[in-house]
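A protein chain is absent from this complex, but the other protein chains hold their places.
And then chain A:
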Amino acid sequence: MMTAIPSGNNRQTTVEAWKDPSQEPYIRLENVTKKFGDFTAVDNISLDIFKSEFFSLLGPSGCGKTTLLRMLAGFEQPTSGRILLDGEDMSKVPPYLRPVNMMFQSYALFPHMNVEKNIAFGLKQDGVPSPEIKTRVDEVISMVQLEQFAKRKPHQLSGGQRQRVALARSLVKKPKMLLLDEPLGALDKKLRTRTQFELMNIQEETGITFVIVTHDQEEAMTVSSRIAVMDHGRIIQTATPTEIYEVPNSRYVANFLGEVNIFEGRVAENARDHVLIQSQEAGCTIRADHGIDAADGATVWVAVRPEKMYINLEAPDDPNTNCMTGQVWDIGYLGNLSIYHIKLDSGTMVTMARTNKERVVERKITWDDRVYVTWAPDAGVVLLS
């Protein structure tokens, strides 16, 4: 739907700005806390967001992500801490003076104004001369492809069209930061996936810093340059989508993003380049190819993604490969994938996924088969919490 944009290298230039110590953060949160009475919605969060990032706040409902976003917009005042935007303290700046725009979850389109007037509203407030308003409104209207709907009122539009109007309205003022509160929450799955890519294109095209709040991990993975996973008002981990998925720092993060098998165990041997973990749940000693910061005998958890496990009828040759035995309990055929539930001899249930590269006419492995579940030593992650 969106005009095809030559896949710019814009992202490349901004990518990894957080690893470059010479880069100044564009938005800086310093020990921000927000309390509503006794309830702490946001708990001492410090965070740096860089220019032209597409930053996601991801978490379950009630984790404080929306409160954090509303503090960035100025609708809530932090109980303590500071918010800096482009080096300027925003604490005392009311929402109508902030160079920040928000796209509301409910879209909050003015029902008594047509599409054009809704979009022009912000520019009018700034006293932009009307010929310029006209050109800028037309520009964003064509960017979100709503030309034929310019004269319609919000109630005459579909959900997807309203979403575009809301986006256009928040983009037209070219804010320093665009806040998106569950922007795709009301769309159906297909439209959501398509719009995700459009959002990314618009972000690249405009270079505006996007901060998006979502509870949809897939959405966060797709669009973000970095994700902050939140829980109970705290940020648990801030990292790129790949890092968050491949190297989660806790069971919470590992569980929140995608499927994962977690085995509890005790450290048996901890070397620089590998660690051995005695796990009753897995029914074997697990080898991981990275050292950890834990004493011998400490309780740790090994997380392995279902797609990183293999299922075999014979035992593996390589003694370093982690291997568990069990019985096929259930098979779920999803078309592109098959999900196997395997009951290990230790009693633990393991989920593993296999891509259906060939057409499944006759399964080699089927219900009640005795199988070996294996994974490479570098496939799992050892978690300390």
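The rule is simple: contacts are C-beta pairs under 8 Å (C-beta built on N, C-alpha and C of every residue); 3 or more make two chains touch, one makes a residue touch a chain; residues count from 1.
To be clear about the criterion, contacts and distances are computed from a predicted model.
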| item | value |
| --- | --- |
| Chain excluded from display, named as in UniProt, from "ABC-type spermidine/putrescine transport system permease subunit I", "Na+/H+ antiporter subunit E", "Cytochrome b561" or "ATP synthase subunit a" | "ABC-type spermidine/putrescine transport system permease subunit I" |
| Listed residues A:Gln77, A:Ser91 or A:Gln125, member touching the removed chain | A:Gln125 |
| Contact residue for the chain not shown (choose from A:Lys173, A:Arg192 or A:Arg226) | A:Lys173 |
| Of A:Phe75, A:Phe197, A:Tyr333 or A:Trp367, the residue in touch with the unshown chain | A:Phe75 |
| Residue among A:Gln156, A:Asn312 or A:Gln327 touching the omitted chain | A:Gln156 |
| Sites on chain A contacted by the missing partner chain, in the whole complex | 73-75, 94-98, 100-102, 104, 106, 108-112, 121-122, 125-126, 153, 156, 169-170, 173 |
